[in-house]
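Every protein chain but one is kept in place in this view of the complex.
Lettered A and B in written order, each chain numbered from 1.
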Amino acid sequence: MIAFLFKRLVWGLLVLIAVAVITFFLSRVVPADPAAFLAGQNASEETVQRIRVEHGLDRPLPEQFATYMIGLAEGDLGESIRTRRSVSTDLKQYLPATLELLIVSFVLYLAVSFSLAVLAARRPGGAVDGAIRLITMIGTGIPVFWLGMTLQFFFFYKLHWLPLGARFPIRETAPPVISGFLLVDSLLAGSLSAFRASLKHLTLPAATIVVNLLAVGTRLSRAALIQEQSRLYVRTARGKGLSPNRILFKHILRNALSPILTATTMQFGYMISWVILVEVIFDWPGIGLYAYQSFQVFDYSPVIALAIVSTAGFVIINLVMDLLYPVIDPRVQSVGS
Amino acid sequence: MKLRNGILGLALGLLMGGVSYSAFADDASTFVYADAGEPSTIDPAKANVNWEFTVTRNIYDRLVDFDLNDPSKLLPALATEWQQDGKAWTFKLRDGVTFHDGTAFDANDVKATLDRLLKIGQGQSYLVDDIASVTVVDPKTVKIETKAPTVFLASNLSRIEMVSDEDIAKHKDDLGQAWFNENANGTGPYEFVSWTRGTQIELKRNDKWWGKFPEKPFDRVLDRFVTDGANRARGLEGGEFDLANFVPLDEALRIGTSSGFHMVEGNNLWAWPAIYLNMDLAPTNNKDFREALVKAFDYNAMVQSFQGKAEVGRGPVPSWFPGSPEKEEAEIKTDLDGAKAALAKSGLANAKMKCSVPAGFPEFRFAATVLQSSAQQLGVTVEIEEQPFVEAITAIKSDKSNCFVLGNANLSPSDATKFFAAHYLKGGFYNSGKFFDQTLQDLVAKLPTISDAAERGKLLKQAADIVVDSHYIIWTARPKTVVPEPDRIGGYRIDPAEYINARFWEMYSK
């Protein structure tokens, strides 16, 4: 077990280093000069040169790379030219917003896809099943940016039900930052109205992400449900007089969960890309918007940082999943064996 | 079920604990401005783009102001009187002005500000880079000497914001660069409160300000960073924002004429798509070829794309600019036959060229599209690539591209030479196509030294003609700026010599 964990960790580390190396060199092939951006328009050539030296941009690429990797080993992700702060400081600020959106979306995704699957699995091949399949399929075919804009148009512009973007009502004071998760911070500040407001702001961005993923989740849960329904132990459970709901949740959900989780892990890179788009459309101040804006002015470090953070997230999730499988799915035995 | 109860319990428990936080305050006096981006810095010595000016403009004051209706007319601000004597300018400073932290404003602040600005050499320092020395005569008098006599110094100082010498002294290791990047202490109408990264900067009204506020001014201002133009338009229309920057023109016209809104229109140098042609790279290094492009360009298409709210420029200096030679310049219009003749002369039929367009500005992209379509009528192929600003300007500067589109922005209210220096002189930052003409260099150097306005006007026309005749630039159109303002507020005015900007101290609720 420990050997397995160790192997996994070493591999994860290697992956991270590989990603850091690749993104570093990819980002430096860019023809533009970040010093020119930093110096600003109208700055003289001398000023640009001075800034180039100050930021070590005049040094040869291998040296810049060495400096970067040494910094990375110490947890230093470099400095953002656009925000003029260290990327780690920026990430600390922007990461909770993204995580909150991702977590809420994921929970919503599981809930909705599982409910749809339950409906669909009642009569496989029936009209409801077909309709759900078609709807989720269309959901996946809608470009996420287009969906976001359309939802904004109806729910903000036409109906005035939901806000246009951002995390909290503009004119109001957000709760004091403790965890960075507005839902949690609202509760910690004891304000249910702030909690509701944050939830309202989460609705459209989360819905946009969920609609796009739904087809996979529903399909997998439905398949698992149908398979599990026919299994012996369900019949046994029924025989023991357990209520249908208990059967559904205790047994079937548990068994359906693991393929869904596996599929979602595989979709992680995909989801991160979608999150960038959603953050751009909804002005969601998370790492996606941060990296996107930085990219637009050739600020490399945040973009590399996003790649590293997202890969790290992927590695960690995989690790956790490996450890969790025996817990979630009783059929899988401990990973060590 | 259990989990939900747990959370509710936690919430209620905390509620009982009596945390004093209330999200929903009375906000009648809050003004929400949707700005097009997040500042990279709020240091007035470095502020360079519109959304940085929005913040510094309202926190800091300048020595002089200018009349928005007549930019040649200067108005007192932190200085109440000024006069030029050859290379020396003397400014008398206003009494009783204090910074937001309570310290008094005096001549030492002016000297420290200007010394720091010139040492850093960024932001708007190019406007006053002809300053040789700044001397404190007495606490209320400051003397500024320039390298050569210049009539424009006071006018250019109307763009320079004054900081406190104590703040500079306190952070002298790096000229205060780190501190000023994200802190602010000015004498201006609004005080800096906080900067929530990725979201907004909050300001509050400085009721000890020396100037005058209108009735019912806004006590709290939220400068929101809303990167997407469509979102700014939608939020303004839906009432989330009180005012928005860079609303796409079609949306601005529609919103401005809808009920609950009115339109503020004016001249502004911002979205003024000018196409710069590379003087060093084939085929645009050929003068006849450039002439063919200038003559083939469909100026009407541009005016139509601005829904008629635009005119066609005749050169680099717009008509409302003090001393502009525009009226005497020849009209520029589409002349396909002339274009074909010029192209034949160049011998470059079927040439191909590349155009780098800074991304994010629909009018720039459209100008390039029009060039593409006009050039096609000559048999010339134009390939467009939209790129981030720095990458686009690097492409043309490093001869990887033949053309570049830029909004022609002159940030001095009456000094055209600064604009010429940045755009048409050797080494100028925006002189992306590397134009060079010795006569123009000499003219621009001479212009500020001449005290007679009529004489200056003559030289300015000569300078403008040199640029026009070189066919270095295609002035695609000069649109009017249109800003929709909700009927519930008033006071917005368009500043002709600045990017589209909000002067929060002039805004009021009705």
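Definition applied: a contact is a pair of C-beta atoms (placed from the backbone, for glycine too) under 8 Å apart; a residue touches a chain by one contact, two chains touch by 3 or more.
One rule holds in what follows: contacts and distances are computed from a predicted model.
Student: The complex has one chain missing from view, so what does its UniProt entry call it, picking from "NADH-quinone oxidoreductase subunit H", "1,2-phenylacetyl-CoA epoxidase subunit PaaC", "Sarcosine oxidase subunit alpha/sarcosine oxidase subunit delta" or "ABC transporter permease"?
Tutor: Choosing among "NADH-quinone oxidoreductase subunit H", "1,2-phenylacetyl-CoA epoxidase subunit PaaC", "Sarcosine oxidase subunit alpha/sarcosine oxidase subunit delta" or "ABC transporter permease", the correct UniProt name is "ABC transporter permease".
Student: Of the residues B:Asp61, B:Glu161, B:Asp228 or B:Asp437, which one touches the chain left out of the display?
Tutor: Considering all chains, including the one not shown, the answer is B:Asp228.
Student: From the listed residues B:Pro149, B:Gly211, B:Pro248 or B:Gly338, report the one that touches the chain absent from this view.
Tutor: B:Pro248
Student: When the complex is taken as a whole, what residues of chain B touch the one chain not shown?
Tutor: 228-230, 233-234, 237, 248, 250-251, 254-255, 298, 300-301, 304-305, 359, 362, 365-366, 368-370, 372-373, 383-387, 391
Student: Just checking the interface: what residues of chain A touch the absent partner chain?
Tutor: 11, 15, 18-19, 23, 26-27, 29-30, 124-125, 129-130, 133-134, 137-138, 140-146, 149-150, 153, 215-216, 219-220, 222-224, 226-227, 259, 262-263, 265-270, 272-273, 276-277, 280, 291-292, 295, 298, 303, 306-307, 310-311, 313-315, 318
Going forward, only the chains that are shown with their structure count from here on.
Student: Inside the complex, what are the residues of chain B that reach chain A?
Tutor: These residues of chain B touch chain A: 7, 10-11, 14-15, 17-19, 21-25, 27, 30, 32, 37-38, 40-41, 46, 48-49, 120-124, 126, 181-182, 196-200, 222, 224-228, 230-231, 234-235, 237-238, 240-241, 359-360, 388-391, 393-395, 398, 400, 422, 427, 429-430.
Student: Given the complex with chain B, which residues does chain A contribute to the contact?
Tutor: Touch residues, chain A against chain B: 30-34, 36-37, 39-47, 50, 82-84, 90, 93-94, 97, 149, 152-153, 156-157, 160, 163-176, 186-195, 197, 280-281, 283, 285-286, 289-290, 293, 295-298.
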